[in-house]
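Notes to accompany the following structure.
Here the complex is missing one protein chain, while the rest keep their positions.
Letters A, B and C name the chains as they come in the text, with residue numbers starting at 1 for each one.
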Amino acid sequence: MRLPKDSAVITIPSQPKYLCVVREAAARMADMGGFDASAVEDIRLAVDEACSNVIKYAYGGDGGKRITVRFRNTVAGFEALIEDSGPRTDPACLKGRDLDEVRPGGLGIHFIRRTFDVVAFDERKRNGNRLRLLKYRDRGHEDRHTGT
Amino acid sequence: MRLPKDSAVITIPSQPKYLCVVREAAARMADMGGFDASAVEDIRLAVDEACSNVIKYAYGGDGGKRITVRFRNTVAGFEALIEDSGPRTDPACLKGRDLDEVRPGGLGIHFIRRTFDVVAFDERKRNGNRLRLLKYRDRGHEDRHTGT
Amino acid sequence: MKIDIQEHKGIKVFALSGEIDMSSSPVLRSELMGLVSRKVPVVFVDFKDVSYIDSSGIATFVEGLKAMMPYGGRLKLLGVPAKIMEIFNFSKLDKVFEIYGNVEDAFKG
Partner (left out) sequence: MKIDIQEHKGIKVFALSGEIDMSSSPVLRSELMGLVSRKVPVVFVDFKDVSYIDSSGIATFVEGLKAMMPYGGRLKLLGVPAKIMEIFNFSKLDKVFEIYGNVEDAFKG
């Protein structure tokens, strides 16, 4: 994938210990994009959850693969593209648990959807998956925080 | 360049506002590599200075280029490779000011050399530059903090 | 993440600090389940210095709580920072866990 202007890209091994590098970058990019402290923390968590799920489900725990995350602030908002080389994910599988049924797990997807307005796989990606996460910017911030 | 196992890679636009993403990643990787808090801060600063110099000198302030930084913890220590696509740098140019001659500037190189044991351009790189920074690990840490 | 296991008037207190994520929660899990397997009646978890928690961290506490129920053990969370409380609220877990302001409140509660 060509690198759009004004985007930052990170590639990490598919191991939990590297997740802190990606979520910190997500937070820094969101802060740079003009999101407030609370939204920055929401984005940090949601990006982390999406990458955790790649390790768990797309790679089945295999630590020898890679995850690439592309961050970008645009006029529309903050975008993170999360790429893996695992088998094609059926979007219908991305289902959190019923929040009234208390059991371990099933929260990650809720955290992702709570924060991001768009959560969708890029159908054009041939091998592996590219999950697109987009959080719209508040109208009032548009002029101040976009572009270079 | 092929991606070695257990390395993280970041690419940013050649603009000062993105430096925080790179230096934070450097700090996280150094922490993960078992370096103590003081060494982690030294590494954060030194990597930042090296990237600042790429923006200033290799790119002459052009914000439309890219910087790629590859981080890796090995048995030897913490390594950062800083790549740009600017004209070939003469290593002899990397000279800080005499610390007794007080004037603005000329400290970055000192901060880099103070922290890293190896500071050298990779001669094999054909286009642009690849600066290799390596900080050796204390012997005592070797067993605890390397590999996966 | 760092786990500092303390005691307050005979009660085990897990004083956690730093980030609880997919890489650190297995450590937390084994410490917590260690106490639970010995049927420790009350466990306090101090969140005061926790800067971050993800769903794997939350899952660890849900698992601990569920494992304590059969023997009537109590898991009390305290000093939960506002941003983390928001996560418990959103997940409807604020009603499932006993959550207190500080160690004294947890002791009385």
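Following the convention adopted for this analysis, contacts are C-beta pairs under 8 Å (C-beta built on N, C-alpha and C of every residue); 3 or more make two chains touch, one makes a residue touch a chain.
Here the structure is a predicted model, which means the values were calculated and not measured.
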Visible contact partners (per top-of-document touch definition) of the missing chain: B
Touch criterion as defined above, residue of B:K5, B:K95 or B:R114 at the omitted chain: B:R114
Touching residues on chain B - with respect to the absent chain: 15-17, 19-20, 23, 38, 41, 44-45, 48-49, 52, 55, 99-100, 102-105, 107-108, 110-111, 114
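In the analysis below, only the chains that are shown with their structure count from here on.
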Chain A residues counted as touching two or more neighbouring chains: 15, 17, 20
Chain C, residues touching no fewer than two other chains: none
